[in-house]
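All protein chains but one are shown in place.
Coming up: chain A.
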Amino acid sequence: MTPVGSHRGDTVSLDTYYELRRFYLDQLDARDRGDTQVWLDVFDDDATITTKVIGDGSTPVKKSDFVPQVWKLDASFHEKGIQRRHCVQSFTFTKRDDLVVSRFYGLFLVIDAERGSCLQSAAMISDVLRRHGTTWRVMSREIERDDLGRNAAPQNVPLG
């Protein structure tokens, strides 16, 4: 298999590239359909998220702490009748031993009956992923939402 990818760092195979692209499409489809549990299941039990949406944007928040907040956030959107669309693009995947570091852009759209379709924000997302059977798991995620300002600490894709 010929490796593909960027000119920086070790690249992933072509099969892995398309597999990871699908991995992201599936998890965001679940989130936007309101299937919060399916979205949460892509995270390891000890995974962390660093973002100003949940936390201060510099301190990693453990899964046990972000799960209740995610349920609350999703219920809030549902109650208000807001449909979200997480559009993702511009992926890079870099191998680090048995792990993969991904970096990609997101566009967050919100849609409701009153305001119609609105662009909420653009964002940079960076994940550390590990293989889990035939799929993948997120070990850590950093989200820098542009509308909330840059995160306090530079994105450093922690590798544990």
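Rule of thumb we're sticking to: contacts are C-beta pairs under 8 Å (C-beta built on N, C-alpha and C of every residue); 3 or more make two chains touch, one makes a residue touch a chain; residues count from 1.
Note that in this section contacts and distances are computed from a predicted model.
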From "Cytochrome C oxidase subunit IV", "ABC transporter ATP-binding protein", "Acyl-CoA dehydrogenase" or "Nuclear transport factor 2 family protein", the hidden chain's UniProt protein name: "Nuclear transport factor 2 family protein"
Residue among A:F23, A:W39, A:F104 or A:W136 that touches the chain left out of view: A:F104
Contacts of chain A with the absent chain, listed as residue ranges: 1-2, 4-8, 11, 14, 17-18, 89-93, 103-105, 107, 119-122, 124, 146-150
